[in-house]
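Working notes, beginning with the structure itself.
A protein chain is absent from this complex, but the other protein chains hold their places.
Read from first to last, the chains carry the letters A, B and C; within each, the first residue is number 1.
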Amino acid sequence: MELQELLLSAMNDSVSKTYLQQGSQSKISRNKLVSILLKEKKWPKEGWDDLTIEMLLNELALMDSNNFPSRCGVGEREGRIYSSMVSRRHFRLSHGVGRSGDLGEVQPKAAGSSILSVLTNSLLLDLCRTHVSRSVSDVFLCPTATGLSISLVLLTLAKEKPGAKYVIWPRIDQKSCFKCILTAGLQPLIIEPKLIGEELQTNTDEIERIIADYGTDKILCILATTSCFAPRACDTLEVIGRLCKSHNLFHVVNNAYGLQSGKCAYSISQAAHHGRVDIFVQSTDKNLMVPVGGAIIAGFNKTLVQKIRQNYPGRASSSQFLDVFITLLSMGSNEYTRLLKKRSENYKYLKNRFGALAEKFSEHIIQTPNNQISIGMTLSNIGSNLPESERPAVISKLGSMLFLRSVCGARVVPCDQTVKSIDGYDFQGWGSHCKEYPYPYITAAASIGMETKDVDLFVEKLEECLKKLSKQTEEPENPS
Amino acid sequence: MELQELLLSAMNDSVSKTYLQQGSQSKISRNKLVSILLKEKKWPKEGWDDLTIEMLLNELALMDSNNFPSRCGVGEREGRIYSSMVSRRHFRLSHGVGRSGDLGEVQPKAAGSSILSVLTNSLLLDLCRTHVSRSVSDVFLCPTATGLSISLVLLTLAKEKPGAKYVIWPRIDQKSCFKCILTAGLQPLIIEPKLIGEELQTNTDEIERIIADYGTDKILCILATTSCFAPRACDTLEVIGRLCKSHNLFHVVNNAYGLQSGKCAYSISQAAHHGRVDIFVQSTDKNLMVPVGGAIIAGFNKTLVQKIRQNYPGRASSSQFLDVFITLLSMGSNEYTRLLKKRSENYKYLKNRFGALAEKFSEHIIQTPNNQISIGMTLSNIGSNLPESERPAVISKLGSMLFLRSVCGARVVPCDQTVKSIDGYDFQGWGSHCKEYPYPYITAAASIGMETKDVDLFVEKLEECLKKLSKQTEEPENPS
Amino acid sequence: MELQELLLSAMNDSVSKTYLQQGSQSKISRNKLVSILLKEKKWPKEGWDDLTIEMLLNELALMDSNNFPSRCGVGEREGRIYSSMVSRRHFRLSHGVGRSGDLGEVQPKAAGSSILSVLTNSLLLDLCRTHVSRSVSDVFLCPTATGLSISLVLLTLAKEKPGAKYVIWPRIDQKSCFKCILTAGLQPLIIEPKLIGEELQTNTDEIERIIADYGTDKILCILATTSCFAPRACDTLEVIGRLCKSHNLFHVVNNAYGLQSGKCAYSISQAAHHGRVDIFVQSTDKNLMVPVGGAIIAGFNKTLVQKIRQNYPGRASSSQFLDVFITLLSMGSNEYTRLLKKRSENYKYLKNRFGALAEKFSEHIIQTPNNQISIGMTLSNIGSNLPESERPAVISKLGSMLFLRSVCGARVVPCDQTVKSIDGYDFQGWGSHCKEYPYPYITAAASIGMETKDVDLFVEKLEECLKKLSKQTEEPENPS
Partner (left out) sequence: MELQELLLSAMNDSVSKTYLQQGSQSKISRNKLVSILLKEKKWPKEGWDDLTIEMLLNELALMDSNNFPSRCGVGEREGRIYSSMVSRRHFRLSHGVGRSGDLGEVQPKAAGSSILSVLTNSLLLDLCRTHVSRSVSDVFLCPTATGLSISLVLLTLAKEKPGAKYVIWPRIDQKSCFKCILTAGLQPLIIEPKLIGEELQTNTDEIERIIADYGTDKILCILATTSCFAPRACDTLEVIGRLCKSHNLFHVVNNAYGLQSGKCAYSISQAAHHGRVDIFVQSTDKNLMVPVGGAIIAGFNKTLVQKIRQNYPGRASSSQFLDVFITLLSMGSNEYTRLLKKRSENYKYLKNRFGALAEKFSEHIIQTPNNQISIGMTLSNIGSNLPESERPAVISKLGSMLFLRSVCGARVVPCDQTVKSIDGYDFQGWGSHCKEYPYPYITAAASIGMETKDVDLFVEKLEECLKKLSKQTEEPENPS
């Protein structure tokens, strides 16, 4: 007999039937939520309460062998956990997910953890199909952050196309976007952007030229990027996708925090439809508000996605699965849609308030129609009375002044054309995505979970700093 | 004024000084534990209580920007956590560890998480120096399980020695030990073992031959293994280490669950002393009783360890750091020593009881003096009256019978010489580490955290199954 | 050196000063919240986040002797906790609050628990002064629910006025309101209400008559009630207060869930100002949304409040203090004000929607201008075609039909004048606060924490039931 029935029958003589029916009803309606989830494998529209989520997680834990009441363990890995604090934070799941053969494979000793992994991937597939494209064919949560996840993708592609060691990479100045190519033992072919108006766009002519130069046999893929800091634009994926299709190159998209942006999602969808997108990768923390540590690897080619999953050697932590699973269930898809809408509104609000501030200081918002997340404002007048060599230091200072005022995430780019070297590759003007951007600037982004008061506070603090800084070309701030 | 002082002074008029001094003393003595930890960066001898550990973790959380009370976030990654259940399980740390440049690098936005990472690595260094070798020069926690961690090591080595694509690999039949080579895009050179008595030992002559054949320029490294299932022995690391030294090859040791075994540790230490060991990798879950998901990458060459850390592209989850940090502090090094001693005793106890059982069924314990963790017992008599073709199925059944009786981790190997193919490589006799082992057998291991009653229960259940099985060659068990 | 400083200095060489200043700032600003709380002992306007609350509770736990790291216990009560699950839910506080001499007294062995108790009472004093009357002189949390708390009040009063054993009690049909008199070994003098319009009001003439009859020496106090189910009104406290003052009787007010109602609070305040109120008692769960188990005992006479506290024999659980403390800090006083406003709006909304529904079924809302929490609707037409003897059963059925539809808290009163006996006292018409109320009715209340959708759902379900019921006078519902 089941637990709920046991309890009900135990109370039969002391509580009236009506009341017990209700208690039972409560359990039934929760079981029903689980039942629908298991059957449809879709992201529930309405979020679940924590009690229901914990009930399910406890049930899963019971199915893992480390929680069998009378088990005896004589293996080398028995899921023993020393600290009860650690055990508790993992809801007593300890076997991780996957097997040596495949990250998606079921572990016999850990049926509960396996269900957790299968369901999480199903929810993510539903999410990607709804918010990116109906044609997405497979998805899985890779329990490593975006950088290493892209390396894993590239390593798998490399096995598919032996001899091809080049990766065409439209420059984006975030170090791990670049490093993930090197980690995989491949060689980047860096494509500098074109300046169109004030926006930095993909130089597709240059890409075509490079393909011709190196030959399609030697080129593994194009690794394009959607989400990025202004004034860089989302890469022109559709054109790139067509190139990849016609030249038979893999097309990998670094969609780091683009899942939250309709613009980025639409680009991917169109590129896949009219050309080719093999894999697109996005961060779980930046798009789903969980702690750092996971990426969603998705694709339009089921076999390829599966090969990546199989290329993952050995088991992996189930911690990221827990975070994503709990969050998706707790949130519900309706709330996610609401959060995306709110983000989009915040973007507009930020643009307006930022713009008004810019005007006050005789600066302006950089026009970047193809970047719907990050916004840049010129910093042409800071230290404009100083010798050119002293300006970058003054401009850079704005960043730490803001941080000291609890403003996080604003990026100040002095655009001083100094050269940064990464693993032997030199980048002039590092930080600005190009060798020589015409003005120094500051960026701010509207990302998921942001609140309107973040914008208000930012604009207020920035104004305070800009005022202070315009005085300080005379006298320096005293570090308190 | 500090919190504790505030509280004390608030009570000054109502509680006598003596009592408050004690309350204050309690805080001071806890702070002192932290102070010593920060200063000495050594694993404390005595374990801490949970209250002290949580106190420290809360303090760390306060230093991460996502917990600043009045912060405003305008970046693309602000450490926002949607679900309070998720936030709580990470002690409100959300920024992960590392930066794009280096897994060990400090994150300005997350000073608390950074301290967590630095301290965890320090404790692990102390552990490795105490339990493996004083000469270990650097160590870090890699937040991926052993398989992917070894891939990352190999990828880094490959960048150090371009053109070398071969990995010499004394065969060990655990899939992810093999796959990690392929994932890294390298090619294995498989060394079959020699049968010495009943033990499978490293065929070092064959290794020498292969080195001569392929040439040292083409060979990246030897990837040896310590901990393994009987009847395979721990590789003869000292000889391999000498070969690596003389031929200038990298020597990587897969020490998966060998940290808990004095024998494995000693082998590494000797090989490093008399020859060369560059890197040895071990699982956190198997050696430290935390959930699956991390590996300890350690080495005798500080620069190389650092290069691996720097080769990790991007940030990583801090979840594994939390698990290891909490566990090490909670356990204390004295308790770890006690656990290792207990494991060693259990190994002997298991061997005795297992041996006595073997005798009853006219089997014997396989002599494997160079494997101090796993023990094998022959299964020569199961189904010995059946046609040869039917025996493997009967023998294999023993495994599921045991699992059905809650025995986990026992491995039944029918030794039927069938061939398994992994990514194009064929392995005859897969599961037994060699092409043709003379008898079928079952293995059991004494690993850390095992209790004496696990052994008792195992022997009892095994006896039950063996009896049932000897009858069943007549009539089959009814699956209930 | 303090923990925070230790951590900061440990990182000094690896993180820039700016960043660490921020981490430190975060701790300082949290400490400041605590500092202000300790100094002003006022309810903070803005709620605290959980991290800050837990930080404070951990700090308090450290001051209790059961958490001293090297303590040795040789007493009969050492605060040992067997289960870590239990320890954790009490934030490791185990010594309870109070001492044998006084519930408010400080425990030397438990300075942390003592601070918890002192602060909680301070916050409650601030709350009562703000929301009831500036003249409230003392308040404490009694860790027993309202019933037993009132008994404790009466027992203390009885010691102050030996020989006086009668308690004048304007009838209110909630059993524990009556039982608390009997538990204290006192004798109730029951005052039946007057029907004014449709409202049941205090019969103050009768009270005066009773006082004259029994004599003030024999009468201990008047125990009046504010919050109650319609159609009973809040007692006319001002008149009662004047009577108590002129006859020198104690005036105790059962303000069970009246703290949330401006009307009830104002009555108490006016009665204290123009006449006399000694003590008023209210539930923590009903007013502050914590689990059942505590009451706030407040008074306008500091000495008397103190005597009650001293009359509490022995120690008490700190669990209720934890609940109230956490809740008040988490909520902040601004949020409480907002919740009260919302409650008041819900009351109006409920009245409107309830009224519209009444009209549909040819019923009406009972006019009770002196009850601003509970609303009654007549049920004159249910079963009106049935014989009088069968009607009560049909009407009562409405209650269980609603519960079956997850409607909680609606009370259906058939008003059938049957007699209920409690400990030898007979109450005709029990449930309706009077012997013979003219119609059967149903009540619903707008209490704190209610949401608008509760009202909507209630009205919808009630309509559904009423429809079903009006049919059922023909054919009965099938209990599923």
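Please note the rule applied: a contact is a pair of C-beta atoms (placed from the backbone, for glycine too) under 8 Å apart; a residue touches a chain by one contact, two chains touch by 3 or more.
Remember, predicted model here, so these are calculated numbers, not experimental data.
S.K.: From the list C:Tyr19, C:Trp169, C:Phe250 or C:Tyr312, pick the residue that touches the absent chain.
M.R.: Spelled out, the listed residue whose C-beta touches the missing chain is C:Tyr312.
S.K.: Which of A:Ala61, A:Leu339, A:Cys415 or A:Ile442 sits in contact with the chain that's absent?
M.R.: Per the contact definition at the top, the residue touching the missing chain is A:Ala61.
S.K.: Tell me which residue among C:Trp43, C:Tyr257 or C:Phe427 touches the hidden chain in the full complex.
M.R.: From the options C:Trp43, C:Tyr257 or C:Phe427, the contact with the absent chain belongs to C:Tyr257.
S.K.: Footprint of the hidden chain on chain B, which residues?
M.R.: 16-19, 21-22, 25, 84, 400, 403-404, 406, 479
S.K.: On chain A, where is the contact patch with the chain that was removed from view?
M.R.: 1-4, 6-7, 10-11, 14-16, 18-20, 22-27, 29-31, 34-35, 38-39, 49-52, 54-56, 58-65, 67-70, 84, 92, 106, 108-109, 111-112, 114-115, 118
S.K.: Just checking the interface: what residues of chain C touch the absent partner chain?
M.R.: Missing-chain contacts on chain C: residues 50, 53-54, 65, 68, 70-86, 89-90, 93-96, 99-101, 108-109, 143-148, 150-152, 155, 158-159, 174-176, 179-180, 182-185, 227, 229, 256-257, 283, 285-286, 288-294, 311-320, 322-323, 326-327, 330-331, 350, 373-374, 403, 406-411, 444-450, 453-455, 457-458, 461.
Note that only the chains that are shown with their structure count from here on.
S.K.: Could you tell me which chain's Cα centre is nearest to the average position of every protein Cα atom shown?
M.R.: A
S.K.: Can you compute the centre-to-centre distance for chain A and chain C, using the mean CA position of each chain? Integer Å is fine.
M.R.: 48
S.K.: With chain centres taken as the means of their Cα atoms, state the distance from chain B to chain C in Å.
M.R.: Their C-alpha centroids are separated by 56 Å.
S.K.: Cα centroid separation between chain A and chain B, in whole Å?
M.R.: Distance between chain centres: 29 Å.
S.K.: Mind pulling the residue numbers of chain C that touch at least two other chains?
M.R.: 16, 18-19, 22, 25, 84
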